[in-house]
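One structure coming up, written as structure tokens, with questions to follow.
Complex shown without one protein chain; remaining protein chains in place.
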Amino acid sequence: MKIAFTTKDPAWESMMEARFGRTYYVLVFDEQSGQITIHDNRDIVNQEHGAGPKMAKVMADLGVDVIITGNGPGENARAVLAQMNTVIYVGAGEMSVAEAYKAYQDGTLEKF
Amino acid sequence: MKEIVVISGKGGTGKTSITAALASLAKESCVVVDCDVDAADMHLLLQPDFDHKEDFYSGVLAHIDPDTCRNCGRCAKVCRFDAIVLQNGRYVVDELSCEGCGYCEKVCRLNAISMNERLAGAWFASSTKYGSDMVHAKLGIGAENSGKLVAKVKKEGKAIALAKNKSLMIVDGSPGIGCPVVSSLSGANFALLVTEPTLSGLHDLKRVYEVVKKFRIKAGCIINKADLNPEVCAQIEAFLREESILHVKSIPYNKAFTQAMVEAKTITEYSDEPLKKVT
Partner (left out) sequence: MKIAIASGKGGTGKTTLSTNLATFLGESQSTVLVDLDVEEPNSNLFLQGELLRKEDKMKMIPHWDSTSCTLCGECVENCNFNALLCIANEILVFPNLCHSCYACSELCSLGSLPMEPQKMGELSHFLAGNIEFVEGRLNIGEEQAVSLIAQTKKYVDQHFDDETMKLFDSPPGTSCPVIEAIKDADFVILVTEPTPFGLHDLTLAVETTRILGKEFGVVINRYGMGNEDVVAYCQRENIPVIGKIPHLIEAAKLYSAGKLIYKEIPSFKDEIEKIALHVKARFQGAAQ
């Protein structure tokens, strides 16, 4: 599974970012290879409109299977993600990335 | 850090007065962010010092270079916003009508049209008379409040909050139900709805709560001028129960509320309770 986290900083130690489209970074953890890749999203943060779907497109391009975030994507982004069959978990906006990953493994995160 | 966003849907419910009161109670521990840039009034109460100012650009605007343009009119033909008009025999851009779609630029064979960043207004970082930090903005005429501007002032507010170790960010949210209010709510921990017991108040409360619901943020509600109409007030309370919205407080209609505003003061005596409940 490739899991994407919306984060404030480009590191595993970072806190989660509650926003989806206007998150600062996306941290992608590949469970198979154990590899972590970082996507810098600070360009999209400054878009007037349409940050959500653009972000969803990034997720699609990164080949993400699961997204863990805070508030959950808006309608537009949801439409894109539904197209890609991406699974979204929300409610991790106040956690660190590590806590969010643990909560995901424990099955305590809410499915969007 | 907690982020509280105060919204109302309808104007004149006392949203800004209540936000300012919360800010005056939280003092140094908070950063206030005014996202109600269409009618940015909070500075009248909190009296920030406009310490730091930066221009804000949002979107783009077409510009026709008169030296290159040969007046073929192709741009005017494709513009769906009637933003390219003939003035003294020359095509010029009506800046108030231009939406920045860039279609004209793409059809101009002489490359006489460029899309330039549009100066939308300015934003400020200030200290207030209550010791809190404040980030606020002023829009130019015809400039639109946008998700981008709201995101910008919130981002600056957050940066200050993190740098100075503040425990609270209070956001005076944008009016309406469009993109700016969506952006105001984005990333918030709590939405504080301010309404009044009038039919319009209830109507707009329901509409704006639809937006809040999409964000799955916890919400509470203050009913201002609560004794104005007991019947509508009961309807609002029923709505709050139905939607499991926390009924934070009812504030009776009180002349002091307005009087405080007239004297450019905040109305702290009523709001210490809501603040405690919220944080």
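List of remarks:
Residue numbering begins at 1 within each chain, and the chains themselves are lettered A and B in the order written.
Here, a residue touches a chain if its C-beta (ideal position, glycine included) is under 8 Å from a C-beta of that chain, and two chains touch if they have at least 3 such contacts.
Quick caveat: nothing in here was measured; it's all calculated off a predicted structure.
In terms of the touch definition stated at the top, the absent chain reaches A, B within the entire complex.
Panel shows chain A; residues 47, 49-51, 53-54, 56-57, 60, 75-76, 79-80, 83-84 of it touch the chain omitted from the view. In the full complex, chain B makes contact with the omitted chain through residues 9-13, 16, 38-39, 41, 44, 60, 78, 80-81, 96, 99-103, 106-107, 115, 139, 141-145, 175-179, 196-201, 203-204, 207, 210-211, 225, 228-229, 231-232, 253, 255, 258, 261-262, 264.
Basically, only the chains that are shown with their structure count from here on.
Taken in their complex, chain B has these residues touching chain A: 58-59, 146-148, 151-152, 155, 179, 182, 186-187, 189, 214-217. Considering their complex, residues 17-19, 21-22, 45-49, 51, 70-72, 74-75, 90-91, 93-94 of chain A touch chain B.
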